[in-house]
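What follows is one structure encoded as structure tokens, with my remarks underneath.
As you look at this complex, bear in mind that one protein chain is not there, while each of the others sits in place.
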Amino acid sequence: MGEAREKEFWLLRVDRRWVYLAVAIALAGPLIFRWAMPPAKIGTAEQFFEVAEKIEGGDGKLVLIAMDWGPGTQAENKPQTEMLIRHLMHRRVKFGVISCYVLAEPFLLNLPKNVAADLNEQYEGTGKTWEYGRDWVNLGYRPGWTIMVQGLAKSEDLHDYFKTDANGTDIGEIECMKNVKTIKDMPALGEFTGLVGAVQVWLQFFNRQEHRPTYLHGCTSISIPEAFIYLDSEQIAALQEGVAGAAYYGQLMTEKYVEKGLGKEPEKASSAAVAMTSLSVAHFVIIFFIAIGNFGVLWPRIRRRLGGGTAS
Amino acid sequence: MPGVQHASLAMWVLAAALLGPVFLFIMLARRGRKLYIRRIPGIDAIEEAVGRATEMGRPVAFTTGLSGVGPLLFAVLGVFGRVVQLAARYSTGLFVAQNNPEVMAIVEQVMRDAYQAEGHPERFDLSMIRYLSGDQFAYASGYMGTVHREKAASCLLFGHFAAESLILAEAGQQVGAMQVAGTIDSTQVPFFLTSCDYTIIGEEVYAAGAYLSRDPVQLGSLRGQDVGKLIIYAIVFTGVVIATWYGIWGTAHEGYDLWLSKMLLPPPN
Amino acid sequence: MDGWLRAEIIAGGIATIAIYSFLWKENPFYRFFEHLFIGMGVGIGIVVTVRNFMWPKGIKPILCGAGLMEPGPRESYGAAYVLYLIPLMMGFLYYAIYSKRYRWMARIVIGFSLGMGGGLAFKGFFSEYLPQIIKSFKPLVVWQAGGGLDWMESFNNVVLFFTLTCVMSYFFFSFDHELPVIKQASASGRWLMMVSFGAFFGATVMARMALLVERLQFLIEDWAPAALPWLAHSGGGGG
Partner (left out) sequence: MRKRVIFWMTFIGGIYFFLEFMLPAEIWLPQSLLTWLKGDGTGPLARNMLGDKGFIFGGLHEDISNGAIITGVMALGLGLINIMRLHGVRLAKLRKGWVHSAGLIAGMLITIFVGFWHWGSPESVTGKLYGNIIMGTRGLFPGLSSAMFSLLAFYVATAAYRAFRIKSGEAALLMFSALLVMLGQIPHGVVFFDAIFRHGPLRDVSIIDIRMWILKKLNVGAFRAISLGFGVAGLAMATRMWLSMGMGSFFQDEEGK
């Protein structure tokens, strides 16, 4: 094998380290310089935006966001969740974050907090503020999957069901939970996951005969085909496809919500758009190397044809 | 569609229909009936891989992946037994990466027996078996490092694999090893196809043991399994015909709506 | 930043870089972390198994059942839980492989676990494959709701059935594939599998790249400021 390779055309034996380097540069470059291409239009993201736009908020209503993801899929699920949180905060719709996945704990705590901090900074001096308890609640990691979700849907008194938030504060003392008693006070569910079977649990058990919340779902790129089955059958009302969906969603939100000339404008491109740029460039790097390899295969033949049989 | 909790009458019948031919052909094979088995590309390469390592004086790497104790492991041991036999005969270096202690105990038994049967029990060395922890990626890192350090001449990857498949296969590729992989995980086959010289797909792994050993029990079982698959196919075919019949007459019935499905998997009462 | 958190991030970053150093070549830095990784993997396996399973589900019931320990609140263990000593003792037979004389006894427990694998397979087979068989019952002709043939859906179902037939025929081993129909079906089966495998490869590229993006984000956004604070100072002068 090794001997055969010696004679191969050089395009066919580019050292693997060059490939690694190209991939690393393609991914890290946009991340370091926060370079973002304008995100491409994605139909499902538009739909997601419109559905999220119509969620009714107000007193005694709470949107539940299930963050069933951890470090393994955060590159895709984190920007998705962040976009919905940002959207709800802009619209002043109150929400609670919850997870059935133990590794999600630090994200439950930090993600909404960071978005709020970002918005507070952006709107500094305008009198608009976002704070824990009033705008959102962290319901923490709750083990048990099916049993937990079923119990949540059936509970007649969520204050008793949850007892405390993730910090140990009594639920009754949390402002946004005050008039939220049953699943009927939850108009929508945002479910984000990269785990197999997680969305099915919520779809099957998070509802009652008299009340079906609007389901919004964010999936990783690898599970898009399965997620489409639920979108086609209208079991879920909206879908964010991987990080690409989040990037376009972010674009839509900037168009609608970033008020020009009011407070400080966000300087940075959204992290979803940056990550998407990284991923797109990396895809093109792979396609480029595939092209090189095939050119290497075809070139001797082309040369033979052109040169009239001089090649050995 | 309801889940399957306990066997229905149809399942008893189906189990008997699938296993009946297996027992029948095992019996026939034991009585000396010749059974045909088609050539499976890749399986011949297993012996070639051991030969290559012997010539180069470098070791063979074998791993059972993430397989637990179960039918798949048993099928893989058919291949493994043959590899160990050859390695014992020609005194070829061998290391077996392990990630499940229960499997490791079985692997050790098989190795001891094979070296004993070849008449070279002294060539068996416990350090051939490397336990690389039960964690998927710690195991992968250990395999990757070991293949590089020992400059494996051939890598044989058989069993159940998950995302680490490409890490293992690339490690062998990087040291220029001849690689043969076999797995039933369809989602990992693409990665083996791109990095290994031969890839044994799905049920071929189960056939490999029979092919290598020509053991009548295994050959008979293989023939019986083929009949079993024909039965499964016949059921699918019938279902499609019935669904199409309804389709033509405009009454849409498919999947679990069909009476045939309800017969196979009765709704819970 | 809390000192422990900072130490955690710095350690995680160094470990990450050690693994990436393998991309250049196998080296002592990688080798050290590889060994550390395996060691921790074994350790964590033992800690987690004992903490989450062996103690609460094995040892504690035995001790409480025998009356040697007070069960916690909302727990109760009957005397029958002492019977867990039987599987526990059986487990010890594994260690017989280290004795020349009693090595055969390890085969008792190995056989037991093989048998268990065999017995469990029946449920596994039916609960996994029966739904798949049933899902394959698709009509080859589908009418639209308002009448007229639904070309796309019919075509999809025909493709599904055709693929299933061809690929299954590829996996017949003991029949002669020289029969022209079978030969062509199994050849098409192999080609169809290749298309599927290629597609799956393509689909995973995004997920794999996303993993690396996550690690790079960690190195750039968390690790670099924690481990190399002077970089952050010089870089973020304006803010």
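Chains here go by letter, A, B and C, matching the order in which they are written, and residues are numbered from 1 within each.
Here is the rule we use: a contact is a pair of C-beta atoms (placed from the backbone, for glycine too) under 8 Å apart; a residue touches a chain by one contact, two chains touch by 3 or more.
Remember, it's a predicted structure, so these values are computed and weren't measured experimentally.
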Visible chains that the absent chain touches, using the contact criterion stated earlier: A, B, C
Contact with the hidden chain (one of C:Ala66, C:Leu120, C:Leu149 or C:Leu231): C:Leu120
Among C:Val42, C:Met69 or C:Ala224, the residue in touch with the chain that has been omitted: C:Val42
Residue numbers in chain A that touch the chain omitted from display: 12, 14, 16, 19-20, 22-24, 27, 37, 39-42, 70-72, 103, 106, 221, 224-225, 228-229, 242, 244, 247-248, 276, 279-280, 282-287, 289-290, 292-294, 296-298
Footprint left on chain B by the chain that the document does not show: 5-7, 11-12, 15, 18-19, 22, 26, 69-72, 74-75, 77-78, 81, 98, 101-102, 104-106, 109-110, 113, 116-117, 126-127, 129-131, 133-138, 140-141, 163-164, 166-167, 169-170, 173, 184, 186-187, 190-191, 193-195, 201-203, 205-207, 213, 215, 217-218, 221, 224-225, 228-229, 232
Residues in chain C touching the chain absent from view: 4-5, 7-9, 11-13, 15-16, 18-20, 22-23, 31-51, 53-54, 57-58, 78, 80, 83-84, 86-88, 90-92, 94-95, 97-98, 103-104, 107-109, 111-126, 128-129, 132-133, 135-136, 156, 159-168, 171, 189-206, 208-209, 211-212, 214-215, 218, 222
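One rule holds for everything that comes next: only the chains that are shown with their structure count from here on.
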Chain centre separation in whole Å, for chain C relative to chain A (CA means): 23
Centre distance in Å when chain B and chain C are each reduced to the mean of their C-alpha atoms: 17
Rounded Å distance between chain A and chain B, as computed from the means of their C-alpha atoms: 37
Touching residues (chain side chain C, partner chain A) in the complex: 23-24, 203-207, 209-214, 216-217, 220
Partner chain B, residues of chain C touching it in the complex: 19, 22, 26, 30-31, 33-34, 37-42, 44-45, 94, 97, 106-107, 110, 113-114, 116-118, 120-123, 126-127, 129-131, 133-143, 161, 164-165, 168, 171-177, 193-194, 196-198, 200-201, 204
Chain B residues within the chain C interface of the complex: 1, 3-4, 7, 11, 14-15, 35-38, 40, 68-71, 73-74, 102, 105-106, 108-109, 131-135, 137-139, 141-142, 144-145, 148-149, 186-187, 189-191, 193-194, 201-204, 207, 219, 222-223, 226, 229, 232-233, 235-236, 239-240, 242-244, 246-248, 250, 252-256, 258, 260-261, 264-265
